[in-house]
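Note that one protein chain of the assembly has been removed; the remaining protein chains are unaltered in position.
Note that the chains are named A, B and C in the order they appear, and that numbering of residues resets to 1 at the start of each chain.
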Amino acid sequence: MADHPDYSRAYTLWRQASGEAWDLYARHAFVEGLKDGSLPKKAFLHYLVQDYVFLIHFSRAWALAVVKADSLEELKIASGTVNALVNFEMNLHVGICAEHGISEEQLFAAKEEFANLAYTRYVLDAGQHGDLADLLAALMPCVLGYGEIGERLGREAIEGTPYQPWIDTYAGEEFQAVCRDVGAMLDRAIAARLGEDFEASPRWDKLCERFTMATKLEAGFWDMGLAGAD
Amino acid sequence: MADHPDYSRAYTLWRQASGEAWDLYARHAFVEGLKDGSLPKKAFLHYLVQDYVFLIHFSRAWALAVVKADSLEELKIASGTVNALVNFEMNLHVGICAEHGISEEQLFAAKEEFANLAYTRYVLDAGQHGDLADLLAALMPCVLGYGEIGERLGREAIEGTPYQPWIDTYAGEEFQAVCRDVGAMLDRAIAARLGEDFEASPRWDKLCERFTMATKLEAGFWDMGLAGAD
Amino acid sequence: MADHPDYSRAYTLWRQASGEAWDLYARHAFVEGLKDGSLPKKAFLHYLVQDYVFLIHFSRAWALAVVKADSLEELKIASGTVNALVNFEMNLHVGICAEHGISEEQLFAAKEEFANLAYTRYVLDAGQHGDLADLLAALMPCVLGYGEIGERLGREAIEGTPYQPWIDTYAGEEFQAVCRDVGAMLDRAIAARLGEDFEASPRWDKLCERFTMATKLEAGFWDMGLAGAD
Partner (left out) sequence: MADHPDYSRAYTLWRQASGEAWDLYARHAFVEGLKDGSLPKKAFLHYLVQDYVFLIHFSRAWALAVVKADSLEELKIASGTVNALVNFEMNLHVGICAEHGISEEQLFAAKEEFANLAYTRYVLDAGQHGDLADLLAALMPCVLGYGEIGERLGREAIEGTPYQPWIDTYAGEEFQAVCRDVGAMLDRAIAARLGEDFEASPRWDKLCERFTMATKLEAGFWDMGLAGAD
């Protein structure tokens, strides 16, 4: 059986190409701590606050995907994602943080840490620098990676982990369907720019590097979460 | 009584500053033809097809507003607008065109005319060149202008004009509410960048010029529609 | 013998693909009027003034090519071109216009016409929308087209045409060398993104369309010049 959901061919290839960087992200101590409940609450809250700031800039990056879209499918998927992030997912964070005693004012006043800033600005510049394929390679470790992590933790999490609501969000059918839709669009977007034989394109190695760099920056984001417990 | 809806202070000032250009747009022969039903059907359909292509790039421009947003209000309004344009308004056009015997394939294959291209690329570059205030000045003649035109035609259109459905779309409460929300965001966005005393800012004249140029390009779009009847 | 200089393979292919649009630009009545001296001086000066405004935005577009460069060659050629345009070619225009009694103040105050605006903003958005290949396809009709026109007029112009200095600028070795360098970079930039077999790439048709649209917008620019004599 496959070790990850079959969202997209490009994703599976990029994931392989990223080598050990992938597991350092997708099986990071932060993730395992969500799964078995051992993650310090302080680390989780630190992560949540930074993730709110992250979502602002990640939404901007998906909006850039609208600016760079060619096909109607690209336009629709990217537009729907921007709206979902800004008008729904950010509210979810406000709700969860409120439960943990963090007010919306504190979220807004949160200081963006370097590891957070490095990641989103790298993604935003991938779009400014190249075309939609470059931008998507930088966006995917987060979108599809969270889908993969959620799906695995949905199966593997110990009963009673306090992070079950987080896991349910990403393991849930709604988010998994988003991953499948984004994955299908991704494969068509890459084929439209590189040809059906992705790996034969002279652009392929650069896209693999973008995906790998974004994967490493994701791992850096988990590191930042853990460091928040100190 | 005011001669236009009170959507926003910046809008009212820009509208004044654009001088006769405003009426050449908002009371263009194309608009008056919608009102009294004298507009040739061929001109209307030509306009509709070009407007579909316009919406693709206008959505890209609103997405650029998300990229350039500072406040949560800016982020939310711009994201919601992108989604509404791409996942609703474009479908509306597909529907209306289908009623007139124009297939979605024909819409897609439509050749973008110069007057159309000039307008949207000018708006998109306003965002690339400046900040959100520059982009909004270029976006407003369309958004709030259609609101104003719709509101007036809702009151003035002769009974039986075949263009009543078009008029109802823009005169309707739903679109008028969008105009009020966008207008409120606009005033706050301008104040946050120029100060409350808009006209005292050294940027004011340039923003007026942007708004006026976009207004003239809107009039050029109506010209293109009329020329489509030839 | 070839009917145009051999600057680049991509250029030769795009030129062919643009069909009759190419000759409508490269053998436009404005160009033939430069060649045989029949172009009204008023048309030429109208063109020169608009071309000054054009150069501002064309420089911005070449600067965007720096933002989007991948290789050191791309970075160097694009940077050098930006600098040459802004710190040399624009001064040339100031000089020529001064000889014809147009002051630098008048150049600055010049109202940008629609045909001018449409062209440069289309090029600038090509870069914002896609990657460097998209941007280059939109930039080339001007750069290499002027090289081709200059080279032909250098051979064909009648003795005594008052436009000999204009012809010499573009027929001269300095500009021709720029065209060869840009053409060499172009071929490598396209190969690095589409593969050596340009025409087999799924992107090829879109790049041809970009080049053709920019070619038509160039012809529109000559039209604008001629209209300036009225």
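As a working rule, contacts are C-beta pairs under 8 Å (C-beta built on N, C-alpha and C of every residue); 3 or more make two chains touch, one makes a residue touch a chain.
Predicted model, so just to flag it, every value in this text is computed and none were measured.
The residue touching the chain not shown here, chosen from B:68, B:121, B:152 or B:216, is B:68.
In the complete assembly, the contact with the undisplayed chain comes from C:75, out of C:75, C:191 or C:229. Considering A:72, A:94 or A:117, the position touching the chain not shown turns out to be A:117 (whole complex).
In the full complex, the hidden chain is touched by chain C at residues 56, 59-60, 63-64, 66-67, 69, 72, 75-76, 78-80, 82-83, 85-87, 108, 124. Contact between chain B and the unshown chain involves residues 67-68, 70, 128-132, 134, 191-195, 200-203, 206.
Chain A meets the missing chain through residues 60, 114-115, 117-118, 120-122, 124-125, 128-129, 213, 216-217, 220.
We take it that only the chains that are shown with their structure count from here on.
Across the assembly, the chain pair joined by the most C-beta contact pairs is A-B.
Where chain A touches chain C, the two copies mostly use the same residue numbers: shared numbers make up over half of all numbers in play. With centres defined as mean CA coordinates, chain C is found 32 Å away from chain B. Rounded to whole angstrom, the centroid-to-centroid distance between chain A and chain B, based on C-alpha atoms, equals 35 Å. Contact of a single residue of chain C with at least two other chains is seen at positions 128-129.
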